[in-house]
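Right, chain A next:
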Amino acid sequence: MSDYILQMKNISKTFPGVKALDNVQLEVKKGEVHALIGENGAGKSTLIKILAGIHQPDPGAEFYFEGKDAEIKKPIDATLKGVSIIYQDLSLFPNLSVAENIYIGRDSGKKAWKKVNWKNIKRISEKALKELEVDVDINTKVEQLSIAQQQLIEIARAMAFESKLIVMDEPTSSLSSSEVEKLYRVVDKLSAQGISIIFISHKLKELFRLSDRFTVLRDGKYVGSYDVDTIDEAKLVNLMVGREVTYEKNQSQVKTGEVIFEVRDFSKSGNFKDISFQLREGEVLGITGLVGAGRTELAQSIFGINKKDQGSLEIHGEPVDIRSSEDAVKKGVAYVPEARQTQGLVLDQSIINNISLPVIDKLNNKFKFIDRKIEVEMAQQYIKSLDVRPSLPELPASKLSGGNQQKVVIGKWLSAQPKILIIDEPTNGIDIGAKTEIHKLLRRLANEGIGVIMISSELPEVLAVSDRILVMRNGKISGEMDVNQATQEKIMNYALGGNGKQHESVVIEKEKVSQEV
Partner candidate 1 sequence: VSENTSGSSEEGSNDSGGEESSDDGEMNIAVVPKLVGIPYFNASETGAVQAGEELGVNVEYTGPTQADASAQVKVIEDLVSKNSDVIAVAPNDPASVEPVLKKAKDQGIKVMDWDTPADKELVDLSVKQVDDEEFGRHMAGKLVEAMGTEEGKIAILTGGLSAANLNLWIDAAKKEFDENYPDIEIVSEKIPTDEKQQVAYQKTLDLLKSYPDLKGVLAVSTPAPLGAAQAVQEKGLQDEVSVVGSALPNDSEPFLEDGSLDTAVLWNPKKLGYLTAALGKMLAGGEMPEDGQEIENVGEISVKDDGKTVIMGPPADFTKENAGDFDF
Partner candidate 2 sequence: MKLSKESILGLIALGTFLFMALLAPGFLSSNNINSMMFQIPEFGLLAIAMMVVIVTGGIDLSITYIAALAGVGAALMLTNGFGIFPAIIMAILFALACGAFNGFIVSKIGVSPILVTLGTMVLFEGVILAITKGSSISGFPDAYSLIGNGYYLGLVPFSIVIFAIFAIITGLLLSKTSWGRRVYMYGSNEVATLYSGVKNSKVLMKVYLYAALLAAISAIIMTSRYNSVKVDLGSSYLLQSVAAAVLGGTNIHGGYGKVIGTIYAVFVFQFIRNGLNLLGFHSSLVDVVIGSILILVLTMNFFSDKFKKKQEQKNASQAA
C-alpha cells in the first residue's frame, strides 16, 4: 500500500469575495514532518480547515488516506481517520479542566449516554503532560492559564490521541524558546514513532530544524513541494514571496536622546515587582523573558487595564496618572495586545471600524457626527501602508488571515498617533515578508520620536529590533543590556536564572540569527 498517509488533490475554496485556495495539492508521507509555508493569507489555515472537515472544498477535490480515497464532511470524519489538529487560534474550553480539555473529543460520535471515565481521563491527560514536560495541575480550569500554557495544552491534546497525522498551525507562535525546544523534541519523538506531522510556521529556522519536506503556497496557489536537502532559506523565501527579501540586523549605537518615558517601581502582587526603566528618544526597548514572566501583566498595568499596587509614570518629564485604558490613550500610550482575536479586534466589525475605534471621537464634524469620509480615507491609508490583504475596508476582520489581522490592530493604534507604543508579541503568526516590514515600521516609529516598547519571546526578533533589552524573570527585571552587548546566551541566562542545561538547548549560533529574522 501507499507510503503516503495523506494526499489532497485539486483543492479549491472560494469564500464570498475571496478565492482562498485555487487547485492546491498536499501530499504527506508516513512519518515525515511536512512543512506548509506561505505568506499571510496564502491559504495554509484554510487548507487545514478543509482537511479537518470544518470548511467544505469546492467541487472536484480528492482526498486519499493511506492510498484509499476518503471523504471528509465533518470534523469527526477527520478525527476517525486519525487526524488531529492544533489550530492557530486555540480551540480549548476555558470552563473545563486541563484534563478534560486534553481528553475531549475522543468520545465524539459515541453514545450520548455513555458514562465518562474520569480515571481514564486523568491517566491519559497526565501522561500527555508528562511527555510534554509541562507541569500544570490537571484540575486547573484552562481559563486560568496564560496563552502560552494554553498552547501547550492544545498540543498535549493532539498527542493524547493515538493520531496518525498531527497538524500544527503555528504552534510556536506564543511559546518561549525553552518551551519551543520542548516542542521540537516532542515532534522528533512523534515522527520517530512513525506519526506524520504537518507543521505550519513563519519561522524558517525551525522549519529547517524540523522538516523533511516543504510545500509552498502563494496567494492560494500551489507553488511546489521540495525535499529539505534540495532547498535553502533564500530560495524558499523567494518561492513564498515571489521576490528577494533582504534581512538586516539592528546596527544600534547607544541612544543618548532625552528620556521620553519612565516607569518607576511598578509592582502588582502575584504578577511583577519593583519594575523601573526609562525609554529614550528614538529608542526601541525590547522586553523579553520566558512566557509567564509577567510581561503582559506589566504592559497591561502600564496601559491601565489592570490595577497596579504601586508605581508611577512620566511622559516627557511630566508625571501622568493612568487609571484606565481611556486615560492611557488620552495620554498617548498605545498597547497592541498579544491576544489578537479577543483583545485586539472586534472581529465581526469591518476593518474600517476597527482602525478608527480609538480615535472615533476625533473624527467628529461640526454636527458632532462622525465624518465618514475622513474615516474611510484614514482607514484606507493604513490598509495601504500596512498592505492588509484583501484590501477591502468593509470586510469583517474575522475574514482576515491571522497575519493580516495583526496588521489591522497595528493600523488601529497608528491612527491614534501615540507617544508611546507598547507592542506585545508583535509578529506572532506573521510571515517573513510582513515581519520585516513590521520590524522596519517599529524602527521608523522610534526614529519619528515615538517611544516603542516591544515585548517579545522571540530572541532573534528582540536582537534585530531593540536598542536596549530588558529581561524579565518571575515578575522581576533580571537583566538589562544594550543590544550590541546582547547575545541569545546572555539573555537566556538572565531569563532562566542561569540554569545551564536549559540554556544550552537554546543556543543558536549568532551569525545565523540575522537570517532567521
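The set was built so that all candidates are chains of the complex that A comes from, given by their letters.
A few remarks follow.
Just so it is clear, a contact is a pair of C-beta atoms (placed from the backbone, for glycine too) under 8 Å apart; a residue touches a chain by one contact, two chains touch by 3 or more; residues count from 1.
Note that the structure is a prediction, hence the values are computed from the model and not measured.
This complex places chain A in touch with one candidate out of 1 or 2, and it is 2.
The touching residues of chain A, counted against candidate 2 in their complex, run 12, 14-19, 22, 58, 305, 324-326, 328-330, 335, 337, 342-349, 353, 356-358, 360-361, 363-364, 368-370, 412, 416.
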